[in-house]
Structures are given as C-alpha cells and as structure tokens.
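Complex shown without one protein chain; remaining protein chains in place.
Order of writing sets the labels: A, B and C. Residues in every chain begin at 1.
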C-alpha cells in the first residue's frame, strides 16, 4: 500500500515540475547533454512498461511499439535506441500523446500494485521510482538550460529560488578529521544503488574539510583576480577548455553593462553574492581550490565527514574518479547496465542539490559527471 | 485596393499551410537547412515590420525589440542574427506569440495599405509578398522534412498528393530547338526578382530537350542497374557524397521488406512509379543523365524552350551555375542582399513545383540551391 | 625524336624544381590541398608506368606493386588510392626510392620512345607530359606553402622573384570590346585538354576589360579602406569564410611591427607594392571588384580579349563556373576521369602564372579551383 502511494507521488511530481512549461518548451534539445522534457516524461514511463508491465502482466497491451525505439536511452539490451543527439528533432510523439502514455502505464501499474508482489518485483519498482527521481533532477537542470539559453530569458516561475544564503555565522569553517580507518558504502535495509555497495574499509590521512560551500562572492574574487587567465591553476585539459570555450565565468553568469547578472528561475537577476556558487565544472572547481591553496575532498573524506556537515544545496565535486567499490558486480540483464558501464572518465559528486527530490539522496550516494559538464547544480566545498 | 487583398490572401495562406500541424511541429530543426515553421511565420512578418512599418509609419510600436534578433535571417545590414543552426533550440517565442506578432503587423499593414502609397512603397510590399511566397514553399519542404524524418512517419493530410502521373501519351519526348540567338531574362511591367534582369542575348547551339520529366520508374531502373555503385557516372564531389552518406536512393525512399516505399503527405506509401521523380540533388541528376547518355539543359536552353514545355511539377536542375546576368547590379541597402550575395557555388533550377504558390513562378524565374541539397521538390528533365 | 627530347626535358625539369629542397621538405603535407613534393614526383611517374608502360610494353617489370596504391591520385578506375589527407603521413617510399622509381620508368620510356609509336600512344605520352607540367606548377605552389608556413620562413632560393612590376606606362587601362558573336574553344593541331574542346559560338554584350592586373598597392588600399570588415562587398559564403578564418589580407602577407611583409622565394620580405597581387581567392577577387564598382570578366570575355592582352603572370579569376562546353564528352576509361568529373562547384581561371611551365598554357586553357582556395598564384583583372 505504501508503495502504491509512493508510486503515485513520484509520478505526479514529474508532471508538476513541467506544469509551468509551454508546449514548445517540452520539445527542444539545445545541446547533446540536455534532453527535451517530454523525452524524460516518456523515458521514465518506458522503464515501467518495459521492465515491469511487459514481463509481469499477462495480457498487458503495449501503448505503442514505436515508443520503445523513441524512449529507450542507453539500454543496449533492449533494442535500437534513438541517437541521443537526435532527440531534439522529434516533434512527435506530441506532449499530449506522452501524457496519454503516462496514464496508460500508470493505470496498469496501479493494477499491478494492488496485487501481492514478490520481493524482486518490489525492488524493481523502487528502482524505477528512484530512476524517475533522478530524471526529475534532470528535468530541472534541462529546463533551466532550455530557458536560460533562450535570448528572451523567460522565467520558469515567480517564487524565490531555493538556494539559501551561506551564512558566515555558521561556526568555524574547517572541520578536522583524524587519521584512521573508516567504513565507506551503504549499510542498511533501504534502497541504494549498486554503486554504493559493498561497504568496505578505507584508510584516510588526517584532513580538514570546510563546513560550508563556496559562495558566489568568493568565486567572483577568483574571477577578478584573473583566475581564468592564469594557466597555473588549471589542469592541461581544463586550460584547453577555457581557451576553446572562451569561458570566464560560471554557466548562466552574464556581465551586462559592467554589472554581473545570472539567469535564475525568475529570469535574469543581479548576481546573488551570498548564495552558494553553482554551475561550475570540475576544472573550475579545482582551479578555484588551487588558487586558494587548497584542494577538493575525496569522496571518502566527504563521506567520513558527512554526518558533521550541512549538505544538500549543491552537488559537490570531489577529487575522486568514479570507479567500482571493491567487490562491485553488475546485476544480470538490462538493469545491470545501470551504473557500471559509466565507470570511466567521470568524477564523483557527493551531497545533493536544491532540485534533488526530497529524500532521494543520502551520505553514501554517488553522483557522477564528466569533468567538463556544469549544467547540473554543482558547487565547491574545500579541503586540505 | 487590389494590393490590400493580395496582402491578406498571401498572409492567410502561410497560416493555412501550417494549420494541420501540432504545436510541437512548429519548433524543431532537424538539419541546418530546414527552419522551424514558426520561424518562417515570424521571419516573413519581421520583413514587413522592418522594411515597411518601422521606416514608413510614424508612431508604429514595435511588437518586441528582441524579435529583430530572433527572426532576422541573413540581412547583415540589420543587426546581429541568430546563428542559423540554433533556430531549433528556441522554444520561445511560443507559437501563440508568433501568431499575435502576425496579427499586430497585419493590422498596421492594413492601415498602411488604406493610404495612398508611393511606387517605391508598393514595390517593396510586392517584394515582401513574393518573399513570403518563397517561404511558403519552404514551409512545405521543411514540414515534409520534419514529419518525414520522424520515426512515427505521421501524415500531414489525408488528400491525394498533387504530383500528377507523367503520361507516356503526351506526344513526342524530345523537342528540337534550332541554333541561334535567343533573348533571355525578364521583360514586362510585372514583378520580377533582380536576378532575372537584364534581358540580354545568348547564342545557343542546336539542342534537344525532353517534353516531360523523368519518372520514379525510370530512376528506379538507374538504381537497379547499379547507378549508385559506379563512379563513372558521378562528379568527384558527387561520388564523395555518395560514399560519405551511404546513399542509394532519393530522399524519402525506403526499402521495406524488399519493397520500395516513399514518404508522402499521407505518410509512408508504396512508391508511385508513374509520378515524376522528386528529391534528388544535382549530383544524382547529372549521374542519371550520364547513365542515359544525355545531359541536363542549361538554364538558357530551358528558358528558350519553356513556352513549348509543360512545367511546374518539379524544380528542374539545369547545368548552369547561378551567376549574375550581364549588367546585374545590387539594389542599395539591405534589400540589395536579396539575391546577389548567393551567386557562388550554387546551381540554377528552373520551373516550379507542386508546392510553389500559384502564380509565383514564371519562365524567367531563377531558383538556386547548392548541388548537394535535395529536400526541395527537385526533378530531372533531360537534354542532348 | 622530338617527343623523346621533350620527354627528357619535362622529366628533368620536375627534379630541377625540387633541387633546392632538403630531404625533409619532400615529405610534409601541411593542409589537405597541398601534396608532399615526393608524392608529385612519384605520381607523375606512376602515370607513365600505368597508362603507357604496363599496357604497351611486353615484359615490362613493375617497379613496386605497392606504388600503385601510394601514388594513384583520383583515378577511381585503377584501384584503391591513398586517402588524400594521409599523404603527409608517409615517410616511405623515401625520396631516394622515388628517384630510383623515376629512373626505372624513364629508362623504359626511353626504350618505348625509340620505337615507332601509334598516334594513340603519342597522344597519351603528350598528355602525360602536360600532366607532369601541371604538377610542376603544383610543386612550386606546394613548396611555397610548406616553406612559407614554417615558423623559420626558410628561403627557397636566392634569385629575384619573377613577378614583374605592373607598369603604369603600359598604355590605357581599359580595352573596349564590341558586342557580337565570338568563337570560343581550342582550334588547331596541337595538344589541348578535353575541356577546351569543342570550339563554339558565344554571344557577348559590349564590355571593357583592363589591360593590366591589380597590384599589391591597389589591393592594400582595399584593406586599408576596411574591405575585410564590410560584408556588403562579399558573397554570403565569402563573408562566412572571412569570419571563420579571421582573414584580413592575402595569403603570405604578414603585418610585422606595423609594416607589411610577404613571404617570397627569398623568405620574408617587405611587401612589393608594384608587383601584381597574388594569392587571393575568388571571394576576395569579387569583393575587391565590388569595392571598385566593377566586376571580373567571364571566361568568354577573357578569351575574346586575350589576343590584345598581356597575360601570364597570375592565374586570373573569372566570373565563370567550370562547366562543360556544348558537345563535351568524356574519353572512355581512366583518362576520361581527367577533367569532366570536376565540373561542379569550381570557378574558371584563365591565363598562366610565373610558375606555369613555359609554353604550357594558351588562350583557350581552362584552369579551375574551388572559390575558397588561394595557394595558387592567382590574381585579379577587372572588367565592367
């Protein structure tokens, strides 16, 4: 019963996120990493249809066989997928068709949830809901990208952004953690992703970690000190990126008539100096840390210190590459493609963000992105 | 008075062409040459606002200053334009905003048309209407591309396609034209584009030109004879195109379970063998002609023979590059950018097509495209 | 007997052109259009081996079967060719091997030339020699590119450059040619390329053509008047080229400490203001003409006026696209690939240049290049 409610809550939340959009906003894909909102709505639905309904509900009628082709993402086991760069070319299925698809699948899922379920099925449904929650965060980040790169800079909503000011009165900045062996990874009965398993020991040197995130004002000082013009702070790959992109500020920052503005949910606004820095990539995070004479924490340092930290406003870049934990194994079949196949060329981010669904993240949660990407709500916490 | 009616008719026709679309169809840009339908609707309106209303109507209120940036195409004189490849990223202005823009401009234009107009203004309005008619043809070709490249292959409408069957009973195939001096270019009081002027003399050798277009059945014979596998029929540049694109048939042709289908206004249909061939580029047109031991006519041969030909179903590739006529001069200002700036690396097409607005073309009309393009309604007429 | 002498002269001249080079200079390919000098030496030799020796000399021993793969250029009939962009990766065959290849083929060719030859064979040998002369011009242009793009700017030789000063005292600038029918194309018993045939009639309007080429000083005035910053003078395609390449001067021109220099056969030298302009592409040629309120001649205007002109210092861009003459037919077999396959997307140049082999060109000669290219010795003659 709780699972059925949970299902309804999660599914409705995806549609609520899109409610402020115009039909046209559901369709476009300005860059390859951003997906059209209607694709997210269809893809999360396709997950339930493909992995729950079709194998487990006798007599279930597939909504449209072509949708398998359109809404598959990277599951090589389940057939040909739309090349990712082509998603923004698809005007059909229309948004109303995607909504009917969601209703069709939701009705069938509700029937399924009314019946007694095996533990395997329950696990798979919980995975599907966590998967949809991940796409809810992507809906926010992709909507912000679509609207924030439109020359009209339309607002998404009227309410105040959730990014709270990082107070200077929150106590001492650096927390000291002693040397020793720490337990890392998920433990317990709740849901976790396969990449958080197996709990294991890690030896940490003594270190210090900041109790708060870097603010816009602090990062602006780096910009004004010429940080984007001095190769010494940058990785070679990061410096190439700076020169190729002609970048000199975080994503969504614009200098208008000599004044710093940033695009927010309410449109273009004066830069909020006290807010936690957002939308910088790994190159920028490490360059800033180098300029401060510090570094980023490893994901293990982060996890060991996490119970003592306030977190959840920004995904925090760590100095750890995304690699398997000792004893990591892929699940068999398509579900096994979930995480393991991405364990190369990506860096780990820990924490959560203002657009992470409530209750979705935890201190063992491992988010990951390529070091050049910055359209997620990413920030910096320093260590040394 | 006749001009005001004409204005209303042309403007309404653009909207009628889009009437069968869903909102989502107005937004996408699958390849750089195709523009989103809402962009065509906005751009043609921007023309009237920029060149007629703003300079000539005191007190005219611009609909939205940002639209100048969004809907400019290639008029370098009038300010920064949206990079063409980015048009498909713009979810805003929404379709309903573009429609309000059209109404706003149409109301102001109607007021202007109620007043006595100088010959210069009349000429400029007629140019604006001919410009909009050109975009009406592009609306058709771009809509066909958007729907015809969607994996669901949605139909545009239910009615029969307009491409008539090319009858074998239309009389003798080849018309003989004697050697001599011919007059080429527009003459008269009506509207013509600057590229059709100045009427001048051309010496033609004796030649023969077909009285009818090549059919799908005839082109299929070329395919089945291995035409796409034999470099001898192709220009070097065309052969590179064949190998890079792995092309082996006209655009919109698909071989499904061994049977030839083509995408039409009614969706995917069995290939209509008697219909005039469509959607081939200059490389394919010349390769086909070479395989037949013939060639394409020059644009001068076409024009000299035109009064004796039936034409208007397909734009017909000629063997003439798009170059200025003797005495050609650009108009001063932004209007002067209309045609002259494209006079390099393009080939001339003559005639008209099933989606050319009625009365828009004439025998002196010079259409032009890069030799690699084929999403227009292009066909072949042979000569020797 | 004269043919044998001619063969020896032409073959030795290719090697003489390369004599000032270091071994390393024979190897590199800085851009795709430039070929390594050793490739030219091998390719011209391969022509004689493939089309003369192998089919006509019983018992001829191929020098190395792999060379067919390495030194073929664009003759699709004769087997797989090295992708053009890869030529600069080939350190082997070494220069000394290529020289031994030349000797091997020359010895066999001399034997062949000692015997009575059919007219067909004679024609083919003459074609091979004209082909080698074309590559002699390419040797010069490619050597200049290789040395002129080296940061050390090494000189090719010590002697004075051949580009003579364009005197102002050469008489009236513009020659008037009356309207009428003119005969165009090659006539006579000598050698000509297939693209110069069939002699045919062309009707020309009255026109004026300059008796001399544009000088560096005249073009510098265009630069200083902001010609590269004003889109109105440019084709749309040319303007894109200017912005992408950030070009603001002819190839090999460098502004060093505020002074104009150009790379010459003697290294970097102060710009020679009186010399005929060189190394501009079609976009630049037409932009300059537009700025002067004039235009380029068509290739027919050029040929009709040629007997009255001094020409041969620069290949002169014309306003004619490279297209077949009426009645043009390709020769059967690989030799038929010579010219016809390039008759799309190229512009015709007429005349000759300071690095054209003596006696190679004539007034009916049709050279052709893509409008964006400028590493050949190309200049401007105005018309109106």
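Going forward, a residue touches a chain if its C-beta (ideal position, glycine included) is under 8 Å from a C-beta of that chain, and two chains touch if they have at least 3 such contacts.
Only a predicted model underlies this, so the values are computations on that prediction, with no experimental measurement involved.
Although it is not drawn here, the omitted chain touches the following shown chains in the complete assembly: A, C.
Per the touch definition above, the residue from A:103, A:176, A:266 or A:345 contacting the chain not shown is A:345. Annotation: of C:61, C:91 or C:118, C:91 touches the absent chain (contact as defined above). Counting the whole complex, the residues of subunit C in touch with the unshown chain are 22-30, 38, 66, 69-70, 82, 86, 88-95, 146-147, 149-152, 154.
In the full complex, subunit A touches the hidden chain at residues 74, 76-77, 181, 200-203, 205, 207, 231-232, 234-239, 282-283, 286, 295, 319-321, 323-324, 326-327, 336, 341-345, 347, 371.
Going forward, only the chains that are shown with their structure count from here on.
Contacts with subunit B and subunit C are shared by no chain at all.
Mean C-alpha positions place subunit B and subunit C at a centre distance of 36 Å. A separation of 57 Å divides the Cα centre of subunit A from that of subunit C.
A separation of 45 Å divides the Cα centre of subunit A from that of subunit B. Contact of a single residue of subunit B with at least two other chains is seen at no position.
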